[in-house]
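Right, one structure below, let's go through it.
For this depiction, one protein chain was excluded, whereas all remaining protein chains were kept in their positions.
Coming up: subunit A.
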Amino acid sequence: MADGYQPYVTYRIADPIENLQLQVILRKRKTRVSAPVDGAAKRKGSPPRRARELERGAAAEETPLQDDPDDEGGEEGERRAAAPSADGAGDEARGGADEDVVEVARTTFRWQTKAFSPTEVKTIRRLLDDQSTGRSRVLSRLLGRAAESQVSTQMYKLLLAREREMEAAGQLDSYAGEILHTRIHSEGFFDEAEWSMRLTTSRDEQETPLAREVLSGTSLSAHRLGESASVSMWILAELPSKDLKKRGAQQDGSTFLSRWRGRRDRVVDNEATEAVVLCTLRLYSGGRLDVKPGLSTDPSEAPAAGARWFQLAGGRYEYKIENVAEAPASAAEGEENKSGRLTRKPAAAAAGRAVPGLDFQMPPRQSAYVYHHIEILKTSHFGDAAQYVQFYALAADGWTIRPSCVVNAVTQTSTVAGTQQVATFGFPIELMLESNGLPASARPPLTLFFSVMSVDLWDRHRHLGYAHFSPLAQSGSGVFEVAFWKVAESRGSAMQSFFVGGAEEMRDLRAIALPDGFASPCLNKYGLSTDSSGKMYLRVNTLLQQEQETGAGAKARARPVVAEKPPPAVRKQRAPYRAIKDAHTLGASSTAADLVRRRLEERTRAKLVPQAR
């Protein structure tokens, strides 16, 4: 993976994913030894290692000393990775002219298309040879080929299909694999660097038990149980190990096993190589596509901004990822060639209406955007044990949370300090909601469910409290205090919690607030016994966006909607945000007091009518 911290970038797919065409360009900087390779690996024709080293030594003599990346060390590589170069087209053009930048490979990938690496091809061929010579699987295991035996029949078929394609194309050479290759969803691949990544410089930081299980290979696919439903694909590059290591840099991964796995370089043509993940793609339902580390060219930015080059560890290689289907189509090309376009999530509002001549995203007609930025500041009075908070967000009927938003997460584990037992989190929650037409209910658009949990010295987790919070759909800022409660413990369960750990849990967190779809006039929670626990402090910033209705037409439309005189709070609104105002009106007219008053009036009228007769 690219050097440095690379988060996922979310895009929305406007067309079927099959139209996606990701072009990956890999180039090598500050070297004059590698000849350009187009697609397939041409390692057999490369000069011997000793000769290449001599050639590189001669090149180093020609270039100034400070330009040699080998002498720059790991820090320089990190510095460059922190600020990815955005030289774009100019740099790319320079890549062709300047001998110091050599394009190593350029391949265009389609979704879930398998491309084999040289190591994979050799492994599969070796297995085929073993089967043909009758060597048993047990013997293969004894020879240290346990992992190779996991190659599925699907891979055989894919490789054979690839070779047939090459034969049909008239290429007589056998398929030797490609430097840029892929791992598809059915292979059950996982990015080892992602699972073993360390967040801090502390030696105390360890891999989670799940990560240990996955990395040790005992449950390679178990981690998929907890993931949301998605289809993944990885683009990798098989490169020489010596070019990927920084001088004096420590390798990620604290355990012996991960270090051993890191050193377990594969050997191809007597040269140690290593497969590094360049790009991870995850496709979710609803057209959400997460790309790590994102596309080099942001669709929402101007083309003049240039493409970013992501740098690999070691600082010698860098690569660029672009959606070729996103390239401007000529007039001769049909509409089908314009497909596969990706849209950055913020620009997804282009599905709504844009103001002519202006570039501000506007919501669709008769709908609204509500943008909540909530920050979990701290908790207090939850006890002495280290704590963490987990939350999930639920949108009310008629509202949709944008797919790019994180709707559930877990904060860090914080120790407590002070007499008030304060644990600090500073965790941001950014949620953007879109109403599907006019709101159908008076409920707030968003409800957040919180659960505070503690971890004790023996790594036992227990619930300390539950709460829900519904920020108002009104623009504003403020700090809110949320009180928590927990399920009351009997004497037995309290003793069990003290000695064994654990606590009584809520099975469905939605029951904490008004249950989803609840329509009864009375919510009775009498059967639930609870104890009060601590407090949480939230800083909430909210923005509303809706098209302003102006003129007599808006007044004429708004008049029949308001059946009753709105309460003073609604009349004080500074702008006629109709969707929100309707919600307030609905809420004001459907209270229990109104219903009782109406029934009393009806009864009074019914009594008066016979008297009049």
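The rule is simple: a contact is a pair of C-beta atoms (placed from the backbone, for glycine too) under 8 Å apart; a residue touches a chain by one contact, two chains touch by 3 or more; residues count from 1.
Definition applied: contacts and distances are computed from a predicted model.
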item: Per UniProt, the name of the complex member that is left out, chosen from "Ribonuclease P 21 subunit", "Large ribosomal subunit protein bL19m", "E2 ubiquitin-conjugating enzyme" or "B9 domain-containing protein 2"; value: "B9 domain-containing protein 2"
item: Option touching the unshown chain, where A:F360, A:W458 or A:F499 are the choices; value: A:F360
item: Among A:V324, A:A417 or A:L528, the residue in touch with the chain that has been omitted; value: A:A417
item: Sole contact to the chain not displayed, among A:A176, A:I321, A:M432 or A:A513; value: A:M432
item: Options A:P7, A:G170 or A:G527, residue touching the unrepresented chain; value: A:P7
item: Absent chain, residues of subunit A that touch it; value: 4-5, 7, 198-205, 208, 298, 300-301, 344-347, 349, 355, 358-363, 369, 371, 373, 375, 377-378, 386, 388, 402, 406, 409-418, 422-430, 432, 475-477, 539, 541-548, 574-575, 577
